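All protein chains but one are shown at their positions in the complex.
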Amino acid sequence: MKPLKLLGLFIIPMGLIIAAVPQNKTNPYKLTAEEVLNEANTRNQFVTADVVADMIIKKDPTLRLIDVRSQEEFEKFSLPGAINIPSASLLSEEYADILNQDVKMNVLYSNGTLAANEAWMITRQLGYTNNYVLEGGLNYWFDAILNPQKPASTNPDEEFAKYDFRKSAGQALGGGGLTVQAASDQAGTSAKPVVKAAAKKKKAAGGC
Amino acid sequence: MSMSTSKEIKQTKYLNPYLGGVLLGLVLLSANFIAGRGLGASGAIKSVVATTIKAVDKDAVKTMPFMAEYAESHGSNPMKSWLVFEMLGVLVGGFISGALAGRLKLKVEHSPKITSRRRLIFALAGGVLFGFGSQLGRGCTSGAALSGMAVLSLGGFITMMAIFGTAFALAYFFRKNWI
Partner (left out) sequence: MGPLAPNELISENTNFLFAFLIGIAFGFVLESSGFSSSRKLAGIFYGYDAVVLKVFFTGAITCMLGLLFMSLFGWIDLDLVYVNPTYLTSAIVGGVVMGAGFIMGGFCPGTSFCGAAIGKIDGMVFVAGLFLGIYGFAFTYGWWEKLYMANYLGEPKISASLGLSDGLFGLILILAALAMFWVAEWAEKKFPREAY
């Protein structure tokens, strides 16, 4: 058979198949279930409310708060500067660049910890780094930061320090005009997680 | 290898072009799969140019915007680039193929209607233009046109149309060199 006919016989069906079949847009898993479970059990993904409050007050540019609740709940109340990525749309392409990056520290939060932690697990399965979970969620935030309980007089000094910090933080974050300077030293004992400049997969250079 | 029966026009034994195309496509596919990039050629020469300029003038990166732009996208050693290794391979591969087919011969290939000298002058001029154009076009037929088409790049496609379109348009004026 003429080579041209032979060629056509092969590539036309292939072209038809590739035109007909929808593109494969699935995100490949990077971590196994076991790996994600192990990571989840170390609880390193949690960030305390104190640390986040401190970052907000200091206007730390690496912080990015992500509200994983529905849009309605987000519009009713959200943390200052937070963006809304509802859990249901977590895998949508438009948010991929926000969740998969190495410049900002994404702190996911929900009312409690469940939803945010679930979202975090999913991002980990996809191999994304620099996503964290706000420990205690908004419920704890309200209790601890915005309405801190004064510790009993017998409590250790750190508790008082935390309380002072939270009181001023709460006022600053609750909309009060109080300036907060002393807060910085007492910003909780937990170290602030560092944004991992992950070896983000870059495209190879090409051309020429 | 070359002479067949007197009835047929003298044929040099080349691969069937469609087969050659499929093989070329597979080579290109392996490049994309392994290195995440397509083939190229002019970039390797650009690397050599940048290396020589740097060798002669160590501060070229500061004085020449071309060198600065190049240094941005390439590491400290411009010769340690994918394309340089690839083009070295091309020389070897071309040589092996020519050797196996008995096509190794030092000569100037030209239409019998023109002189060797004329052919060489046009080869040089063509090279200068192509080299210059490949920089503007960010690639040549291998990099922009072939590899670009395979990944459906719009820029690659446009450059390819421009190359072939212009060559077709100017073919009439250079016909004496070829036919």
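Annotations for the structure displayed:
By written order: A and B. Residues from 1 in each chain.
Criterion: a residue touches a chain if its C-beta (ideal position, glycine included) is under 8 Å from a C-beta of that chain, and two chains touch if they have at least 3 such contacts.
Fair warning: this is a prediction, and the values are worked out from it, not measured in the lab.
Considering the whole complex, the hidden chain is in touch with A, B.
Contact between chain A and the unshown chain involves residues 4, 7-8, 11-12, 14-16, 18-24, 26, 28, 199, 201-207. As for the chain not pictured, it touches chain B at residues 9-12, 14-15, 17-18, 20-39, 41-42, 45-46, 48-50, 53, 64-67, 69, 80, 82-83, 85-99, 101, 103-111, 119-120, 122-171, 174-175, 177-179.
The rule we apply is simple: only the chains that are shown with their structure count from here on.
With centres defined as mean CA coordinates, chain B is found 48 Å away from chain A.
Those residues of chain B that touch chain A in the complex are listed here as 16, 18-19, 22, 35-38, 40-44, 46, 73-74, 82-83, 134, 138-140, 143-144, 147.
Those residues of chain A whose C-beta lies close enough to touch chain B in the complex are 3-4, 6-7, 203-208.
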